[in-house]
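Sharing a structure, written as structure tokens. Questions coming.
Note that this complex is displayed minus one protein chain, with the remaining chains in position.
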């Protein structure tokens, strides 16, 4: 079988070379995107009178057939045809004859493949966003549930200050909100239309790129032909966003792995998200959290894979760029499954509130508060108070005691020249009071955490509405393309079929 | 000398440990930022009546002294004080006594260091943007100069289609425009105020974070305390943007390296951007382009450095995060110098227009046009025309000829069943005509390239105005802080000194 | 269905969690390795009298059955059993009953999985070595064929000095020889036996790790239990070696991509290793070389994936480590296919010797030789000669001429104070003479290149013999295990079955 591009070739491809270059498995994920792109391109060719009404009807008849088979899983891609584009074109010509050979007018695989890739990638981005929003909802509910669960906050993994567990959970909500923003930014740089760039320099055919932009649900034309076929920065931007997202998930994972140890004992994983040992009967391992942490490396590796690919490759489509899709597909799959795993883990997590409360009081986490109190009540400079409390802590540790031994603390403070009563100390060091006093913006006090939960939910709602609107816009574009194609097949002229919206008129370029 | 935090410690730091952890060299770049942050924090403490007017006056007197010395390069950082923060505080206390010890009230190094880092980083981002805009201007001027310079466009580094050199240059303008957008996005995620987060959980002191936000020129409060001290995704986002930017510059570098070879011979580097060989007297090497290409690796490495750092570190400030600054500083320096090098290289580049024109016609770059012509003039399916022209090319190559041999091409086409006159062929294959016929949106035709130059300049202007506005806003905030500080030192009450804008009232949080 | 490790669990795994953690697809590649490992472990248990002869016979009967089905592709892995180990154990118990439950005595999945991984990885390394050796043979044959093909050598991609094409090819032989050494080093660190480490701390059962070491064809015991289950540096070392190997292949790819351009025109890819364009009928693209270059990124990404995984994970098997296998499998597949593609491309490459010869003389590549000649013949300092020839080149370029214009060169040299005859110049600048005069060790002279081809072939033969010996040793170990297992099943006592070599006696540890 001769390749469709084989006119000037005298020898067939070497099997090793074919195996090294074919992309059937990767391409099969975007078969329906390719067919959609071809439908839109054909309709545009018809609307611009580059192909006749008859030819258009035949082409669309064939494409709708292929679409149907693809949806039903009956369209089989043939490795010898290298890629999804050549498979579709050959099948089309097989069905509708010479008219099929007109589909590729004013189009190159260079703009076709990147069109398909962008259409498919934007869908993946929206899938990731949806999962990310679900995880944040779970975190918000978790935060709400634990707005009064007192625990210890860590810096350097050492006890720092008492906080509420709800406060901890809202920190992740904030981080993930920025991940969501980065995904939206990646979406925006992705959802532009390269179709019409041709091989690289546009075309002399009187095409109208606004039509395919509208039919394919793109936000704008990606105008420059050479840029359109050469650039993959949208993919690098997405993989960068996913690497950062996974770095954030790796932090949750790390914390849950340690919190579920015997030593911390502050949380317990559900049996449903743990696994046992083949040899040690007592083991319940936080495997899902560990995998989440470990798979962070995959996200980093995929980013590095693509960046390396882009280094030093000249403009113009180069075959190196074929390798953009595996990291995008894999990165999206990784993010979606990881977000789901994190969500399930958090939803089923059991919290040991008593242990948390105990830790909050056990190890000097209120020392800053004592220093702050001396600043306020004794009008001493903070640095001086810091020094005094530091000495106090040092003495208490030497005595095997803690700030909970108020009597001893009082005596030691007296030795350091500070006179406080036991009642005053007891009041200052009361963990619940300390937590609730941190009412500065973004502090751990109940009212602040509650405010942040409400604000977070509002921002999340706004994001979700944006996502729904984008999904709907894509869905509508897909539906319109089908409607037009079916109308043409049914015999309506393409210009009428494009009604009521008609052929787009305002120039939309970016 | 005892560390300021050393209350509870009984042994001094080991010299190895101090050498491993001190950050003087890195911190010295943000000395002025640290002083600004302290001035703003002190003013806020005064405005919120957390320190008295007297103490405030003393603190600000000391800080203004330090600022002056720092500006004059006379403020020497001492390694034994570990970092810039402790150096400033110790000097302050040395000058103004006990009042200096009140500066750190309601503040932790955790929020202080990330405040300084964000202030310094936003400045670096704006410096990069400025350089990027200059490079784009040079590319736009280059494009304008070469809107009629015909050359060959490549795909797979093989001759593809004739284009204008101006078209090539505008492709880079488009790519770099997205880099500019990514930098602005990185700026937005950077320029938020973490000060007031305290160690992690906020504070019980009645601070007002809007005041420091306004005085430090931040766009918003970064509200969540734990998030504020734990997160470095802004740095990863910036380094991701720089990695992509460098990947784009590496493409220019690669193209210029090859274009300046004997074999291509389409451009010549200026002597001023080339270097000779110590042994080969004839050599003129494109060293700047090569370095630009090679240093792309550094940008990738810095991104990987930070991402690795973030993997699996729990929330709460961890000392690992100290290592955020070296990659930011180095990445910014790399981007700025690379953009400047690229600009100089392009500005002084000599173009061999005759050689470019010759290549455009020499090697079948108009073959697509011939196929397209047959589609239009003979109403044949494109795929059929592709096959015919492919055979024609194959025969011409076998005969050692090219499409410029119109007579032979006519005969061969006749053999393939297509009857065309020599005049028709000559007209169709005229390179200038081909270029100018590619008038689809984003095509290589003169009018499209000219349109894109104009549009690019407009977008660049808008970016530049945004940059100028941001720079001005930062400058104004710096000036206001100084003005307030000086007024307080001169004896005015802090609330009056904050006039005319007063203490900010609307809650600005993100 | 209850997990085999599920004694202490009260809830089943969540489907999301199972999907996130199961490894069936990855594990299926090492099914036969797992069965081999179990056979060896069972034989050892029998030889050490930890299981009875009867139980051993039943276990081995079952395992041989499973092995047979696996070889015939009839053994289906069940996702609900998570991994290959649990699948094999469950099937075994299903067939032979309670005896099957004795197989896991003194073994953990922790040591089992890393045993399987090492056995499988060593096979992959040998497969890569074999492909690498084949590529080097092709390069050596290519070098031999082109020992007299004169071309220009480049530095900075600028013409540097004339060389033979054979010289160029032998440079790659040298580079790849070091890749081969790195693979052997990776093999050595891989082929040690972790089985017997148990969960991490060894076992109280009186096992003899030398027996499994011998039966599984390992070079030595990896003695330390905690190290054995925790460490994956062997995988990182292999992926590092593959990243460097791919960087070397990317250089060949880059050179062939450019050499096959119209501008260079020094080589032509076979049609069988090229591809056409869907739109441009004239195109013949070096797609295989481009893919080779682009896929280098994948090798870098896989290395970075694993290194990230290892960062900060504590000792003791952690589930993160499950993710060691995908990068190893993928990296090996990538290397093997890339080496094959490079080989095919080189074998079918057509060289344009006339073009190469022309380039060698066209652009001052002999200038160094002229300077060297002046040093020798006129006793001038080299630096002075360099300056003179530099001026000469500069004047010739200004005159649009080259060193081939001997008459003009003579006049210009006279102006610079050096008196040479045209004959002397012609002789000095004769390209063939220049190439052949570079007789220093490792120079481009015919005799040196020929010597290096012979030496390279000898080193390659030695490597190949080493590879064959390792393969044979592994094959013999596999055969011995089968022989012993079959003998036991046939009723012979295990100690007899282990004859003639018997139970290994000398302690082999590393």
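Chains here go by letter, A, B and C, matching the order in which they are written, and residues are numbered from 1 within each.
Note that in this section a contact is a pair of C-beta atoms (placed from the backbone, for glycine too) under 8 Å apart; a residue touches a chain by one contact, two chains touch by 3 or more.
Just so it is clear, the structure is predicted and the values come from calculations on it, not from any experiment.
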Touched by the hidden chain, restricted to displayed chains: A, B, C
Considering the whole complex, which of C:16, C:437 or C:450 touches the chain not shown? C:437
Please pick, from C:189, C:336, C:349 or C:362, the residue that touches the omitted chain in the full complex. C:189
Residue of A:206, A:281, A:414 or A:502 touching the missing chain in the full complex: A:281
Where B:306, B:375 or B:497 are the choices, the one touching the absent chain is B:306
Candidate in contact with the missing chain, chosen from C:244, C:349, C:362 or C:430: C:244
Give me the chain A residues in contact with the hidden chain, please. 155-161, 257-258, 260-265, 276-287, 290, 304, 307-308, 311-313, 359, 362-365, 367-368, 370-371, 385-390, 392-393
Interface residues of chain B toward the undisplayed chain are 3-14, 16-17, 19-21, 82, 85-86, 104, 107-110, 112, 198-199, 270-288, 290-291, 293-298, 300-309, 313, 318-323, 326-327, 337-338, 340-341, 344-345, 348
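Here, only the chains that are shown with their structure count from here on.
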Suppose you list every residue number at the chain B-chain C interface; are over half of them used by both chains (same) or under half (different)? same
Gap in Å, rounded to a whole number, between the CA centres of chain B and chain A: 23
Can you give the whole-Å distance between the Cα centres of chain B and chain C? 37
Among all residues of chain C, which ones touch two or more of the remaining chains? 276-287, 290, 304, 307-308, 313
